[in-house]
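Every protein chain except one is present and positioned as in the full complex.
Chain lettering (A, B and C) follows the sequence in which the chains are written, and residue indices restart at 1 in each chain.
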Amino acid sequence: MQLGMIGLGKMGGNMAARLRDKGHDVVGFDFNPDVRDVGSVAELVERLSAPRIVWLMVPAGEPTRSSIRELGALLEEGDLVIEGGNSHYQDDRRHAEELSRRGIEYLDAGVSGGVWGRENGYGIMVGGSPENVARAKPLFDALTPDGGGGFVHAGAVGAGHFVKMVHNGIEYGMMQAFAEGYELMAASGIVEDVPGTLASWREGTVVRSWLLDLLVRALEEDPGLDRLRGYAEDSGEGRWTVQAAVDHAVPAPVITAALYARFASRQEDSPAMKVIAALRNQFGGHAVTKAAE
Amino acid sequence: MQLGMIGLGKMGGNMAARLRDKGHDVVGFDFNPDVRDVGSVAELVERLSAPRIVWLMVPAGEPTRSSIRELGALLEEGDLVIEGGNSHYQDDRRHAEELSRRGIEYLDAGVSGGVWGRENGYGIMVGGSPENVARAKPLFDALTPDGGGGFVHAGAVGAGHFVKMVHNGIEYGMMQAFAEGYELMAASGIVEDVPGTLASWREGTVVRSWLLDLLVRALEEDPGLDRLRGYAEDSGEGRWTVQAAVDHAVPAPVITAALYARFASRQEDSPAMKVIAALRNQFGGHAVTKAAE
Amino acid sequence: MQLGMIGLGKMGGNMAARLRDKGHDVVGFDFNPDVRDVGSVAELVERLSAPRIVWLMVPAGEPTRSSIRELGALLEEGDLVIEGGNSHYQDDRRHAEELSRRGIEYLDAGVSGGVWGRENGYGIMVGGSPENVARAKPLFDALTPDGGGGFVHAGAVGAGHFVKMVHNGIEYGMMQAFAEGYELMAASGIVEDVPGTLASWREGTVVRSWLLDLLVRALEEDPGLDRLRGYAEDSGEGRWTVQAAVDHAVPAPVITAALYARFASRQEDSPAMKVIAALRNQFGGHAVTKAAE
Partner (left out) sequence: MQLGMIGLGKMGGNMAARLRDKGHDVVGFDFNPDVRDVGSVAELVERLSAPRIVWLMVPAGEPTRSSIRELGALLEEGDLVIEGGNSHYQDDRRHAEELSRRGIEYLDAGVSGGVWGRENGYGIMVGGSPENVARAKPLFDALTPDGGGGFVHAGAVGAGHFVKMVHNGIEYGMMQAFAEGYELMAASGIVEDVPGTLASWREGTVVRSWLLDLLVRALEEDPGLDRLRGYAEDSGEGRWTVQAAVDHAVPAPVITAALYARFASRQEDSPAMKVIAALRNQFGGHAVTKAAE
C-alpha cells in the first residue's frame, strides 16, 4: 500500500527500505535532499492519494510536535498519521486530540530493533483504535520479522509508546546487569577469559539473549573495550520509565539504578561526592588541620 | 567414557541421562535408593576403573564438603573429582588443596540450564588445570548443546564457580528488570494486553531473551500470575555476587537491588518500615496524641 | 503585624498560635467552624486592612489552587499571598503569575518542623522577591526558633518550595538509613539492647540528629515497635525530589531507594515478585511439574 514517510534517518530510512522490499509504495521526505523523494511535506501530502497514511520518524519533542502541526494543516478528514518516533505517551494523547479536531486519525507506534531491523524485522507496539490498527496492519506486517511475531496492539492511543518506553527501561536494566557482571569478572583477577566466558553463555544458559549476542560481538571487535570511554547517554525513555514508576508508586530499583549509572558516567567530577569528601574531612580532622594553618 | 555421578536429583539425574544418551557410562549414587546404581559411595568408587572421574552434584555447603572428605578417603592418586554443584569459589580452593594432598585432581564446573538442560544442553563453566579440563572434555561436550558453544574454561580452580556465580547475579538483574517492567505496565491502566505485549517482544526487539521466553510461557499458563505469591527465594549465588562486588569495590547496584527485592518479598512485616512509620508518627504528631491518651 | 491565615489544621493552627504568642494579629479561616475567626475567605479579606498579607496553609494541589483563585478575585493590588503549604515549585510559578496579573504579590514558603514547631520554632524557606521577603520578615522571625537561624531566602518564586522538597528528600534518605540499621541490629542476634544502643548514639557520635532523638523517643514508648505496621505513606515531596533529580540528570540513589521502600511497604503482594517467582518456577522445573499434573 501507499504511505508517506517523514524522517529518513537511520531508523526511518531503513524502515522505508524494508517497506519497499515488501512491495509497499513509500514517498519519503527528509531535510536531507540526498535521501528524499519530495522537497516538502506539502508535496508529500499532494503525492499521496486520499485517504492517506503518513508515518512520522523524526526526533521526539519539538520536531515531532511541529510535524504534527504541519500535517494537521495539510491532511484531510480520514487521513491517518502514525507517530513512530519516541514520543512520550502523554504527548500522543495531545497529538491525537489536536488532529481529531480536523477528523484526522492517529496511531502511535513504538519501534524496536535498531539498525538490525531492516534485515531482521522490527518489534512494533501500537496504540490506537482497532479500526486504525487494522487499516495500517499491512505496514506492520511488512516491518515485523518474517517468521511472525513482533507485533502488539497494546491499547488506546499512547499505549504503543508506553510499552516501548517500558521496553527500553527493561533494556536499561538488562544492559546494566551484564555491565556489572562484566566489571566484576574483569576486576576479580580470577577469570582468565572474560570474553570467552560471555561467548560461552550464548548457549545453554539462563542469560542467553540478544543483548548478550551484541556484547560478545562488541568484545570480538575490541576485546578489552579499550576503544571506548565509560560514558553513556540516555535517550529519554529511561527517564520517563522512572517517572512513570514514581507516578504509579511502582518500586523500580533496577531500572532506576541503571539510569543513575548513566548519569554518573557523564560527570567529570561529582558534586555529591565532594560533599562526602568534605564531611569525611570534617569529622576525620583534616579540616581542623587546615584551619590551624 | 566412564564416570561416577554422586547426586541424582533434578540436575544430576538429568545430566546423567544426557551423558548416557551420548554414550557415556554413568555409575550413579544418590541417597534415594530408587534412582541409584550403587548403594554407597564406596561401591561407586569400587565399580569405576582407575583413573576414575567422579562428578559431584549435591547441595553446596556441608553436603558437598562431606562428599569431598569421603572421596578423599576412597579415591586414589590420579583420580579426578569434578564439583558441579553450586560451591562458593573459595570453597573450591579448599577442596582442591585437600584432595591434592592425596594426589587427587579437581575441577570445578558451574552448570546452567535448569530442567531444560537435558534436552537443550547445559552451559558449562570450568575452573582447573588445562590437563584436567582436556581429560574431562568428552563429558563437557556431551553436556553442552548439540549445536556447539556453551563451554568455557574460565581459569584456575574456582574460576568456573566464580563465573557461574556472576552469571546468576546477572540473571537476578535481568529477571528484576522484566519484573519491574511487568508491574509498571500492569499498574499503569494504559496497557490493555500485558501478556500480548511481552509475547510480541520475543521477536525483533532489544530485550528478546530466554528469560522473556520463559515469562511468556508462564503467562500463557497463568495470565495474571494469580496462582503465585510475590515471594522469591534466593539460592546463594546472588548473595555471593554482591559480596564479591563489595570485596572488589565494584559498584553493582542492579544486581544488589534485585537481591534486596527478594529479601523484602519474604518479609511479613518490615522492621525497617516500622521505623519509618514510627518516625513519621513522631514528627507528624500522632504519637503525641497517643501519649496523651 | 496583621495577617490572615487560611487553613488552621495541625500545621496552620500551631503556626497561628505561635504568631499570636509573638504579638501578631492573626485572622484565621478554616472549614472547621470550631477553630476559625471568620466564616469565609471573603470575610477574612474584609477584616484585614490593605495592603493585606494572607498566609495559605491548605493541602497541596486542588485545595491550594482553588484558594489562590478565590484570593485572586478578592484581594487588591499590593496585597501579598504567602503559600506555606507543600505546593510543587512549578505550581508556585503559575500561582505567582496568575496573581500578578491583578497586581497581587506572592511568596512561597516551605515550612518544616511538624508538631514540634509551635514550641521549638519552624524552619522557613522562602522564594520570591527581596521586597516581599522584607515585608513579611516579621512573620518569619516569629515562626523561626527563638535562638535564631531556621530562615533562608533561597531564591525567586518557587525556590522556597524547591528547597523544602529537597529537605524532605534528604529526610527520606536519613530515615531509611536509620531504619536499615535498626533492622540489621534487630536481625543480627548479636545486639542485646537495640533501643539502648540507639539511645547511646544521641551523644558523642557522628549520627546524632533530631531524627535519632525521635527514634529513641518512639522506642521508649514502644520498645519493639509492636504497635506499628511496617507501612509508610509518602507525602509527595519524595516523589518530586526523585523526578527533579531525573530531570536534572542528578544520580539520587539513596533518596530514590528510600522512596521505593515506602512504595513496597504498601503492597499486599508484589506483582514484580510474582514475575520472579514465575521465572524461577519456569527454569527450575516446578511449572513443568504442574503442567504435567
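Here is the rule we use: a residue touches a chain if its C-beta (ideal position, glycine included) is under 8 Å from a C-beta of that chain, and two chains touch if they have at least 3 such contacts.
Everything numeric here is computed off the predicted structure, so don't read it as measured data.
> For the unseen chain, which displayed partners does it touch in the full complex?
A, B, C
> Of the residues C:Trp55, C:Tyr106 or C:Tyr260, which one touches the chain left out of the display?
Hidden-chain contact among the options goes to C:Tyr260.
> Of the listed residues A:Met1, A:Ala17 or A:Leu225, which contacts the missing chain in the full complex?
Reading the full complex, the residue touching the unseen chain is A:Leu225.
> Can you name the residues of chain A that touch the chain not displayed here?
Residues of chain A in touch with the missing chain: 10, 114-116, 175-176, 178-180, 182-183, 186-187, 211, 214-215, 217-219, 221-222, 225, 228-233, 253, 261-262, 264-265, 267, 269-285, 287-288, 290-291.
> Quickly run down the residues of chain C that touch the omitted chain.
For chain C, the residues touching the absent chain are 89, 112-114, 117, 120-125, 144-145, 147-156, 158-159, 162-163, 166-174, 176-178, 180-181, 183-185, 187-188, 190-193, 196-197, 199-212, 241, 244-245, 248-255, 257-258, 260-261.
> If the hidden chain were put back, which residues of chain B would touch it?
So the residues of chain B touching the unseen chain are 206, 234, 239, 242-243, 246-247, 249-253, 256-257, 259-261, 263-264, 266, 270, 272, 283.
Keep in mind that, in the parts below, only the chains that are shown with their structure count from here on.
> So, what's the distance in Å between the C-alpha centres of chain B and chain A?
Chain centroid spacing, chain A to chain B, equals 33 Å.
> Between chain A and chain C, what distance separates the C-alpha centroids? Give it in angstrom.
The separation of the two C-alpha centroids amounts to 36 Å.
> What parts of chain B, by residue number, touch at least two of the other chains?
114, 176, 178, 180, 183, 187, 211, 253, 261
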